[in-house]
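Shown next, in structure tokens, is the structure this report addresses.
With one protein chain held back, the other chains of the complex are shown just where they sit.
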Amino acid sequence: MKKAIAALIAFLFFLMFVNILNSDSEEFKGIPKFGEVNLTERVSNKYISKSVSGDSGEIVYGKTENAESGSANMVTSIVVNYRSFDTLGEVTVLFLAATGVAILIGGGQRKSLAISVNPIVKISARIIATLLLAFGAYVFIHGHLTPGGGFPGGTIIAAGTLLMLVADDKKRTSKLLKILEGTMGFLYVVIGIAGLLVTGSFLKNFLPTGTMGNLFSAGLIPIIYSVIGLKVGAELSALLDDFFAEEGRK
Amino acid sequence: MIQYFSIMLIAIGIYGLLSQKNLVKLIVSLNIMELGVNIFIISIGYVADGKVPILSPIVNKSSMNFVDPLPQALVLTAIVIGVGVTALALSLVLKVKESYGTIELDEIRGDNA
Partner (left out) sequence: MSVISFIIGIVLVVSAIIAIEAKKLITSVVMLSLASLLAVVSFVLLKAPDVAITEASVGAGLTTAIFLLTLKRLGRRESE
């Protein structure tokens, strides 16, 4: 009976939302038809042509120099340049979540596994985890040229840590990870304040943006994405280690 | 087409939140709702025959027909917050199990006892 009422409520919600989606009235103009978006009406148009603070002509890959934001990946230029302050808040939320997990369930010791893991598995896990760390670093350093960036890069690093923790039941992550994480969060704020002092706006880019498409371009974007990548990687690795810790024995 | 499926996912998540009694199932329902919302937000930025919003040696001019990058940036951060929220909720479930000995809402309230 309770399930039927729940299903009815969910179905009514579905009908209501589909109705809003298909209606042509003036009240719901905010949701356009699928695929018929007019980008020139949106603020994204300025982000694509990198002309928020003045028109700079057409952007061409490999030729344009000193554009407003030198990142070839437009999503990255929004996440770390135009809306960097949002990202700082988001990193703070992630830090709070990781701290909450550590307070609630962290601190215990690991229980040893019922079976013994073969040494071949342990050593090859170590090799693969090294490759995963290198790949994670590659993803966040090239965040302004290719898909990826700090968040997936950090998660890939955490996946490497997960592999090490699964393969070896004596292994714990280092206490230095918390220090690394705190330092990186501090560094992000320091970069923001440096932008405030040099240009007058918090987290604004003050380095030359270079030629679009080069690895050493885009000013602050690769630096901030490396900071975010290391921070997210350290945070999620410590979080996974908290889930491996058993309660009770200190 | 994909918009209807994403709304269906949100509705399924609401159904799960209303009908289930296991705490882990409730967190799974929240995750499904989050998936639906993310797909919906991405889909309102889709342009027909649009290109991936990354400049490359082939797609090399900013005047080409791109999809909207702003919803993608929003969803990128929302996904990572989602994993933090999930981890915090699951650690709370572990604490509930420690205090009450069960993770069924009925038994915690004492309806069946």
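So that you can tell them apart, the chains are marked A and B in the order they are listed, and the count of residues begins at 1 in each.
Assume contacts are C-beta pairs under 8 Å (C-beta built on N, C-alpha and C of every residue); 3 or more make two chains touch, one makes a residue touch a chain.
As the structure is a computational prediction, the values presented were derived from the model and not from experiment.
Undergrad: Which is it among A:V91, A:A129, A:L145 or A:L162 that touches the chain not included here?
TA: A:L162
Undergrad: Which candidate, A:G107, A:P147 or A:G182, sits in contact with the chain we can't see?
TA: A:P147
Undergrad: By the contact definition given up top, give the residues of chain B that touch the hidden chain.
TA: Touch set of chain B with respect to the missing chain: 1-2, 4-5, 8-9, 12-13, 15-16, 19-20, 22, 24-25, 28-29, 31-32, 35, 38-39, 42-43, 46, 50-54, 67, 72, 75-76, 79-80, 82-83, 86-87, 90, 93-94, 97, 102-103.
Undergrad: For chain A, which residues touch the unseen chain?
TA: Within chain A, the residues that touch the unshown chain are 73, 75-76, 139, 147-149, 151-152, 155-156, 158-159, 162, 236, 239-240, 243-244, 246-247.
Criterion: only the chains that are shown with their structure count from here on.
Undergrad: Distance-wise, how many Å sit between the C-alpha centres of chain A and chain B, to the nearest whole number?
TA: Here the centre of chain B sits 16 Å away from the centre of chain A.
Undergrad: Once bound in the complex, which stretches of chain A touch chain B?
TA: These residues of chain A touch chain B: 2-3, 5-7, 9-11, 13-14, 17-18, 21, 31-32, 34-37, 39, 42-44, 47-50, 58-62, 72-75, 78-79, 83, 86-87, 90, 93-94, 96-98, 100-101, 104-105, 146-147, 149, 151, 155, 212-213, 232, 236, 239, 242-243, 247.
Undergrad: Considering the complex alone, what residue numbers of chain B touch chain A?
TA: Going through chain B, the ones touching chain A are 1-4, 7-8, 10-12, 14-15, 18-19, 43-48, 53-57, 59-63, 66, 68-70, 72-73, 76-77, 79-81, 83-85, 87-88, 90-92, 94-95, 98.
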